[in-house]
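Here's the structure, in structure tokens; my notes come after.
Every protein chain but one is kept in place in this view of the complex.
For chain A:
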Amino acid sequence: MNLKYGFFPGCTLKSAEKELMMSTMEVARALGIELIELDGWTCCGASHIQDYDEFTATLVNARNIALGEKLGVEKIVTVCNTCTLMLRTAKKKIDEDGELKEKVNTGLERAGMQYKGTAEVTHLLWVLLEDYGLERLKEKVVRPLNGLKVANFYGCHILMPPNVMGFENPKNPQSMELIAEALGAETVNFDQRLACCGFHAVFPAEKEVNKLTRINCLSPKEAGADCLVTPCPLCQMQLDAYQPGAQKGLDQDITIPVLHLPQLIGLALGIDPDKLGIQRHVVDVIPMLRALA
């Protein structure tokens, strides 16, 4: 398998979640995966834009995919659950509806572009399992995460809806556990493993999402986990940056560090934690790293 991909970072990697950009690039380099950032990509609409205008949501994502097709790559890789969902939703709609495809291309023509449908949209987690392979990943581990108890928080949009995402059964996925175990970590089962982080309604449903964050942090902590790990920057932001707010007024300590998946991988590959942006977290990751050392 040719390990050359079009890379769709998504907005958070350029701003609040720069550490995911740093860690993704470091890990890709260490594994020999070539990521070519799409030139001129735009926001995927983050599962909000379609509430305002569904056709525009399809158009901007057709354009994003067309940017990848122009590179001649087989796959466009993302590291955000919601970006993956938005791009795949647009792709599925267009690929299944010839009339829509024509309509989309009439619009894209004005921007001097064309959507062909030749590039697949995937997530780094899937690339590691499907294209790279666990055995190969294991060979690259220089600092096995022995003794680290990892709670995998999948996030909704890498699993659902299954007719768009379809990589694994959303009722009991295993991909995150497979990666964590390949890195030498111990995986912890916990009630909120497949829960929603609530990020997409953090403004209109602030009170409820705050409550959800408490449960989502307490559940892995009570199950004995040292950290949460997630393949989605939006889940990470919700669980990490909003954690102090969720702690407020609560006697019980909910503190738990929240790692991005590439950060966990990077640690096992022996990459300097600073290069993985570990210091950019709201909830301090350093005590966990000390315990690991």
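The criterion applied here is as follows: contacts are C-beta pairs under 8 Å (C-beta built on N, C-alpha and C of every residue); 3 or more make two chains touch, one makes a residue touch a chain; residues count from 1.
Keep in mind that, in the parts below, contacts and distances are computed from a predicted model.
Taking the options "Indolepyruvate oxidoreductase subunit beta family protein", "ABC transporter permease", "TIGR02588 family protein" or "Fumarate reductase iron-sulfur subunit" in turn, only "Fumarate reductase iron-sulfur subunit" matches the UniProt protein name of the chain that is not displayed.
Listed residues A:Lys4, A:Lys101, A:Lys140 or A:Arg280: the one in touch with the omitted chain is A:Arg280. Panel shows chain A; residues 11-12, 14-18, 39-43, 45-56, 59-60, 63, 103, 106-108, 110-113, 156-157, 159-163, 169-172, 195-196, 198, 200-201, 203-205, 208-209, 211-212, 215, 241-242, 244-245, 279-282 of it touch the chain omitted from the view.
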